[in-house]
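All protein chains but one are shown at their positions in the complex.
Take a look at chain A:
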Amino acid sequence: MKNCEYQQIDPQALSTPTPTPTQPPRPAVEEEKEEERARRKWEVFPGKNRFYCDGRFIVAQQSGVLPLTLGLILVTTVLFFVFDCPFLVKHLTVFIPAIGGVLFVFAVISLLHTSFTDPGILPRATPDEAADIEKQIDNSGSSTYRPPPRTKEVMINEQVVKLKYCFTCKIFRPPRTSHCSLCDNCVERFDHHCPWVGNCVGKRNYRFFYTFIVSLSFLTAFIFGCVATHLALRAQGGRGLMFALQENPARYPFTKTLFWSILGLSGFHTYLVASNLTTNEDIKGSWSGKSGAEDTANPYSYNNIITNCCSVLCGPMPPSLIDRRGFVPVEESSQTVATEIELPMLAAKNEINVEDNCLDFAVSCAG
């Protein structure tokens, strides 16, 4: 017979099932699950990213250099406003600080957009999807020509492109996608992982990154020009260049270094944008024939500088695929509900609670 405990049932206690020695602690766990709030997907995200404002902002795990970048830009601009602007406003025009302010705001907003936007992370495969791909890989191994396992070849605009299988994400990576080891994510149109912005640069935030470095180039060029003008005007004032430099030391070489390195980077990325390449592809020499293959041309390029620039910088903004603020589907709780309905019909189970037993008994007596 069933293993039941006949005890006085307190109607008040029926709503909260009391765990008895014969009952496993399942009712307590069920109640825990009901009370547990629905979790958002960012809380269970498998990659090494950090999230702020309930999943609205995403950064890499190590965002240590981002404060330094912000600090450098801020310090340079503040020094410019404090030391150069008063003199230049008096001797030149009042628009100097206005232009400087606009460029500064533009650069900082672009930087924050680059740092806090999802670069184009691909969500990992669901277990069913991963199993299906594994099956396909096993099945395809029987052909006469055997490409190395875990790669797939596709023809894109008459170019053979190899798609690699990502063991972490359990997917065949789409073209131009690469797995970032620092963030532990596959990122679409992966350019590079930038420690200065504390995030990967990929399909979704490349335009922000490009705007950032170009506006920063303009800002540093502007400050550099203003500082040079300031020094020149002071030197003209009769006391000579050396005295002027002594009065305003350090800022001149500091700004000069920043300016040339950022200008170099802007120039490099302008070349990449015009040829529709990523830093990753350029370094690896995927399309320049360095890797040994002949007649390789970039299959993604439109062969027109204007079209390439427009498609990379002004194309439609793709959506974020990781749905950070969506809720994790509660499939576990719906399964427990289903099993609860079936349980009273199975006599062998120990998990039948006392209430159902008594109800069945009462019904059988009445019937």
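As a convention for this text, a contact is a pair of C-beta atoms (placed from the backbone, for glycine too) under 8 Å apart; a residue touches a chain by one contact, two chains touch by 3 or more; residues count from 1.
In this section, contacts and distances are computed from a predicted model.
*Asks:* Considering only the chain that is not displayed, what protein name does its UniProt record carry among "Probable D-lactate dehydrogenase, mitochondrial", "Golgin subfamily A member 7", "Autophagy-related protein 101" or "Protein TRANSPORT INHIBITOR RESPONSE 1"?
*Replies:* Options "Probable D-lactate dehydrogenase, mitochondrial", "Golgin subfamily A member 7", "Autophagy-related protein 101" or "Protein TRANSPORT INHIBITOR RESPONSE 1" considered; the missing chain's recorded name is "Golgin subfamily A member 7".
*Asks:* Among A:Q61, A:N157, A:S181 or A:Q236, which residue is in touch with the absent chain?
*Replies:* In the complete complex, the chain left out is touched by residue A:N157.
*Asks:* Touch as defined at the start, partner being the missing chain; which of A:L92, A:L182, A:I283 or A:C310 qualifies?
*Replies:* Checking the options A:L92, A:L182, A:I283 or A:C310, the one contacting the hidden chain is A:C310.
*Asks:* Considering the whole complex rather than only what is displayed, give the residues of chain A touching the chain that is not shown.
*Replies:* For chain A, the residues touching the absent chain are 105-106, 109-110, 113, 122-123, 125-126, 128-129, 132, 154-157, 161, 163, 171, 174-176, 188-189, 207-208, 211, 299-300, 307, 310-311, 313-319, 321-323, 334, 338.
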